[in-house]
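Structure below; questions to follow.
Omission of a single protein chain aside, the complex is shown with its protein chains in their original locations.
Every chain is named by a letter (A and B) in the order it is written, and numbering of its residues begins at 1.
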Amino acid sequence: MNSKGKLRTSILILIVLIWTMGPFSWVIISSIAPLSELIVAPLELPSKYTFSNYWQIFTASPGVSHISYQFRVSLFNSLIVALAVTAVCLLAGSFAGYGCARCDLPFANSLIFIVLLVQMVPPVVVIIPLFRIFQMLGLLDTRICLILVYSAFNVALVSWIMRGFFESVPEQLEEAAMIDGCTRVGAMFRVIMPLSAPGLFSAGILAFILSWNEFLMALVLTNTLRSKTAPVAISEFIARFSLNWNMMCTVGVIAAIPPLVICLGLQKYVIAGLTGGAVKG
Amino acid sequence: MRSKIIKLMVCVLLVGTVVATGGFSLSLAQERITFAITPTHIDFDLKETSRFEQAYPDIKVNVVTVSYGELFDKLSISFSVKEPIADVFLMDCCWLGGFAEPGWVEVVDDRITPKMREGLMDSAKAGVIYKGHWYGLPYASEWQHWIYNERMLKEAGLANPPSTWEEFIEQSLKLKEANIVKYAWSGWWEQTDGLTCEYLHVLTTMEGGSTLFDAEGNPLFQESAGVEALQLMVDMIHKYKIVSPAALTYGITEADNLLLGGKAAFRIVWMGVPYLVLNNPEKSKVVGECKIGLTPSYDGKHPGTVAGPMALSMYSGSKHKEAAWKYLTFRCDYEGALRAALEAGQCPGWAKIYEDPEFQEKVPGLDMMFETLKGAVPQPAFPWWKEADYKLITEFHNALTQKKSPRQALEDAAEKAREVRKTWEGGK
Partner (left out) sequence: MSKKFYFSKRQVGYLLVLPAFAIISGVLFFPLAYSVYLALHNLHITNPRLGVEYVGFYNFLYAFHDSLFWASIINTAYITLIDNIAGITVGLGIALLLNRRFKLRGVVRGLVLFPYILAPIVLSLMWKWIYNADYGLLNGILYRLGLISEYRSWLSDPWTAMHLIIVGNFWQGLPFGVLFYLAALQTIPKNLYESARIDGATQWKEFLYITLPLLMPITLVILVLKTIWTFKLFDIIYIITKGGPADATRVVAYHLYLEGFAFLNLGKAAAASHILLGIVFVITFVYYKFLRKSA
């Protein structure tokens, strides 16, 4: 590529980066600026910076600053739910994906359609009956109910991703293991899964992110800090502290840490998971 | 590597399941009740709650905060499936019908003493009484106040606050010209029920304007007084430009903060005891500048306001009614209401408190507050009001964004309100 083309490419990439990271950078700046510097018009770049908001979130005790305590608890809930959903989806999804990859199941080729069927159900459609069902089971406002719901929405996707990875492993490896005395399931655990570790990682990250980000169902199904997740807590702060923008940006930045971490370090897994199945069909 | 992954996954699953199912509350000898409240005065609520728990060591109160916009919805849904989110909860007067008709709120007639019956202020009645029955005890029995910034008016050479809407518009334009404030009136006009209350407030000052519905629930706002009120609001934004278009996106905090920050000269507020907020240097930059006034009216003689009393009520299916009632009385009896007034600026619903010397000493501006109360109208309390309100607010916005004329918007709103009422009463 000639130098003029290189320059053009660099400029375009710079524009893309500004478009992608610019808006959120403003959130980061807002979170470390004192409120007085933010509520000025016309806009000015804040000159003083302070991390006091972050400090407050992590150290304040209940009653002193209620919002910080609530947010910490909701972060904890989000983490538990996301981890549990990841575990459940990886297990159930790997099993199902393996079954579809190796066991000549009649609907194996319709797996993509089932995934889409699940994906296309707008949560608002099932949330109404789900609410009543969970109430009857006494599971409203618990983390278990969130785990169940999120797993249901994600396990099809995980199955599909894992199936894609499993299919790329030659069948001879399992057959060799089975000749040596393994059961099929045993072969799955001992031979295939380790080789598909990147796939597990990708699917796991996707499941984690999808549960971490989910809002509508958490809004309806949770009430108290027993099960409230971070997105719901954040929405309450937005309603409650409509002027306290720097605090809200702080909360937003903290909630954005998992995606940031993933973007900066683990992006190839996410990309592989998202696109692996789709491109092959 | 492979066994490590398997072990890791199993561990994660186990840990996940164990922790996720955690939250088994150890059952203690204590009785536990839940109290749902908006977070506005959460520090005071927590303080009161710990005082209560000290006085009653065998009752534990779990305080749950829900923002005002969601409280009615969450309470309704939870009551409808008999899985209440709270035993004791905050009730606003406009929700009373919607909770009382389905029988979700405990009727407390036989717990009310004669002293309470006599002692209840008229303006607080709508918050606790529905169709003759008591449904709770009064809490934050407040009404809207019209506030004006005296210093700004003086600076513009205006001796007196406006008494008619024409004077108001003139004064606002003068303030604008003199560069004192760009938008004289700060409105809470986002698409929520706060807008309805401000509209109703303006409606009461128009010729022939009284309430939104008659006693049976027939809409009245589409008549001339209602149209004039809405037209005035539309003109304030688009014709005279004395209300910022951004008011359509403001929440109550933002709208209040314009007044408290010295960026607006007029506002209708829900501040309980207004001077406690307006003259609090921690919250206000206009200490000493703002005064409670009489709302301008079409002829200068009909100021009005909207009463919005609230109550603390009990869920009718609660398994801890005695404990809940104890908490209710602790928070809302004479002493409780006095504490709420002095420490959190909440308007008491008991008339006697207003004569209490300590109260009078600490709470300034009582004379003016009672003056404004004279023209107070209640909010609708029909059981179908919530849904009708949504539709009414949308039509307000249609007019305020000039998508429809005020007359058209209000007629459509009246039509929708009739529909909602019909459906509730037994249509499909």
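Here is the rule we use: a residue touches a chain if its C-beta (ideal position, glycine included) is under 8 Å from a C-beta of that chain, and two chains touch if they have at least 3 such contacts.
From a predicted model like this one, the values you see are computed outputs, not experimental measurements.
Among the residues A:Ile32, A:Ile161, A:Ala207 or A:Val270, only A:Val270 touches the chain that is left out of the figure. Among A:Ile57, A:Val73 or A:Cys249, only A:Cys249 touches the chain that is left out of the view. One chain of the complex is left out; on chain B, the residues touching it are 73, 76-77, 80, 98, 101-103, 190-192, 244-249, 383-384, 386-387, 390, 394, 397-398, 400-401, 403, 424-426, 428. In the full complex, chain A touches the hidden chain at residues 1, 6, 9-10, 12-13, 16-17, 19-21, 23-24, 26-27, 30, 38-44, 88, 91-93, 95-96, 98-100, 102-105, 112-113, 116-130, 132-133, 148-149, 151-153, 155-156, 159, 181-186, 209, 212-213, 215-216, 219-220, 230-231, 234-235, 238, 245, 248-249, 252, 255-256, 259-260, 262-265, 267-268, 270-271, 274-276, 278-279, 281.
Here is the rule we use: only the chains that are shown with their structure count from here on.
Annotation: 37 Å between the Cα-based centres of chain A and chain B. Touching chain A in their complex are the following residues of chain B: 1-2, 5-6, 9, 12-13, 15-17, 19-21, 23, 34, 39, 42-43, 46-47, 62, 64-67, 69-70, 74, 77-78, 81-83, 85, 251, 253-254, 257. For chain A in complex with chain B, the residues that touch the partner chain are 62-63, 66, 70, 80-81, 83-84, 86-88, 90-91, 131-132, 135, 138, 140-144, 147, 189-191, 193-194, 197, 200, 223-224, 226-227, 236, 239-243.
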